[in-house]
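Note that this complex is displayed minus one protein chain, with the remaining chains in position.
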Amino acid sequence: MIPAAFDYVVPRTLPEAVAELVKRGQEAKVLAGGHSLIPLMKLRLSTPSFLVDIGRISNLNYIREEDGHVAIGALATHHDIEFSDLLKKKLPLLSGAAAQIGDPQVRNRGTIGGAASHADPFGDFPACLLALDAELKVVGPKGERNIAARDFFVDTFTSALEPDEIVREIRIATPPTGSTGTYLKFSRRSQDWAIVAVAAQVTVSGHNVANVAIGLTGMGSRPLRASGVEQALRGKGAHDEDIRAAAERAAEGTDPPQDLNGSPDYRRHLAQVLTRRALEQITAHH
Amino acid sequence: MRRRVAVTINGTSYEHEVEPRTLLVYYIREQAGLTGTHIGCDTSNCGACTVEIDGHTVKSCTMFAVQADGAQITTIEGLAKGSTLHPLQQAFWDEHGLQCGFCTPGMIMAAKQLLDRNPSPSEREIRLGLEGNLCRCTGYHNIVKAIQAAAKVMAPGAEAKAPASVS
Partner (left out) sequence: MAISQMVGASIKRREDPRLVTGTGSYVDDLPQTAIVHMVVVRSTDPHARITGIDTTRAKEADGVIAVFTGKELLSEFGAPLPVTDCFVPTKKYPKHYPLAIDKVRYVGEPVAIVLASSLSAAQDAAERVEVRYESLPPVVDIEKAIEKGAPVLHDEVGSNLSYDVKFAAGDIEAAFREAEVKITQRLIQQRLIPIAVEPRGVVADYRTWARKLTIWSSTQIPHFVKVWAAVILGIPESDVRVVAPEVGGGFGSKIRVYPEEILTALASRRLGRPVKWIEDRGENTKATHHGRSQIWDVEIAAKRDGTVLGIRPTQWLDLGAYCSQFGTFQVLGMLVAQGAYKMKAFDGRAVGVFTNRTPTDAYRGAGRPEATYLIERVMDLVARETGVDPVEVRRKNFVRVEDQPFTTLLGLTYDSGDYRITLDRALQMVDYQGLRREQAEKRKQGKYLGIGLSTYIEICGLGPAVPTQAAVGVSLWGMSVVNVHFTGKATVIIGSSPHGQGHETTYAQVAADVLGIPVEDIDVQHGDTAIGPMGMDTYGSRSTALDGNAVHISAMKVQEKARKIAAHLLEAAEGDVVYEGGKAYVKGTPSKAVTIQEIAVAAFQTSRLPKGMEGGLEATTFFDPTNFVWPFGAHIAVVEIDAETGATRILRYVAVDDCGTRINPMVVDGQLHGGIAQGIGQALFEEAVYDEAGQLRTGSLLDYLVPTAADLPSFELEATITPSPVNPLGTKGIGEAGTIASSPAIINAIVDALAPFGVKDVSMPATPEKVWQLMHRNGGTKR
């Protein structure tokens, strides 16, 4: 189907884009890669009367390391992230997750800023950003502010962004030596959204787990941290039995949905299995 | 309200006034008259509309024509050089990699991206590279074989043996 008619503007800078959003109010939506918005518009489930296309704003597509942080511009595509040498080395969790989003064509167009802003509870990046304690730099009419990932994802398709704010950059503290991560995703068909996925980042020091963060996809109306697992494992040995026991707590405090792809019980079980597998996979290297 | 969109498709310049809501696939099919790019779904799942924009494949049903303004676009019609098929087109023909042919243009464009990025993929890598393109006729078996065959022909240094090759 063809979307309902709308008007369209292509700002060249972020302030211009914000000004357009301020001017148009609720009627306007931000268009980046379009892979969340355009399908909804084609089905006429979303009928914005005005689109602000930020796709041509320069200097928003980058992946670089600075001041002990990895900084990713909002317009970096899933493909950029999947193939970034820097990320493969420093944040394999993120590049690995990118490689599992949708399909190659979708990854060529979809952007990390768009994916974060869309706040899809089944999206792959939100759980990763949560596990990585990422910070989202957003710009609005009052200037720039930083929002921690744990505060950013509020509910299904709802982020902490105001309607006139735009994500500019995603910042993640460069993990220390000995820290690595992986994203394990379970779906019925390869191109699909996750039924459940687990984003795990673990810092091993000697034979102990110095730090661990587990993000969960598909276990609630927003990405969640498996804090029970984290507590159980932090400071403990990275032995199989420790991991097994900790992973059993993966579904604590979650509220997984019932849908065509899985029941809450099955999702809780998958969260445990995937958490254990992710932890085993990471610690196997040590 | 209409917008001017200027693109280059398969080396030819096009310029048209379109509504912002015009999807790129309709621009390619109706404005440029290139109907080899097909529409098979509403939800970016089937990949029949896959084209290449500035070196990256996209699903042209999930992009507005205005977003492509200024872009270099390659569609299935742009692959053959004169009467010589692109090695992928040739391989799909040789290996019976198509039946009804409807998904084929998108499938070949996806395969081209795959081989551009990974000239000697494993079977698993080929299958994953096609995950955005649905075919209902072939069970993908001969599509995989066709891409393996094309990879051999397109491999660096294979030109001498392969008259059909286009770099």
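We just call them A and B in the order they show up, numbering each chain from 1.
Going forward, a residue touches a chain if its C-beta (ideal position, glycine included) is under 8 Å from a C-beta of that chain, and two chains touch if they have at least 3 such contacts.
Keep in mind it's a predicted model, so treat the numbers as computed, not measured.
Only one of the listed residues, B:Ile9, B:Ala32, B:Cys46 or B:Val153, touches the absent chain: B:Cys46.
Only one residue from A:Ile57, A:Ala238 or A:Leu270 touches the chain missing from this view: A:Leu270. Contact with the chain that does not appear here is found for just one residue of A:Met1, A:Val22 or A:Val154, A:Met1. Within the complete assembly, residues 19, 21, 29, 34-43, 45-46, 48, 75-77, 79-80, 85, 89-90, 92-94, 96, 98-105, 108, 123-124, 126-128, 130-144 of chain B touch the chain that is not shown.
Although one chain is hidden here, its contacts on chain A can still be listed: residues 1-2, 4-5, 43-44, 186, 188-192, 260, 262-263, 266, 269-270, 273.
To be clear about the criterion, only the chains that are shown with their structure count from here on.
Touching chain A in their complex are the following residues of chain B: 1, 3, 19-23, 26, 42-45, 47, 50, 56-59, 61-64, 66-67, 110, 113-114, 128-129, 131-133. Residues 1-8, 10, 31, 34-35, 38-39, 41-43, 51, 53, 55, 79, 102-106, 108-109, 190-191 of chain A touch chain B in their complex.
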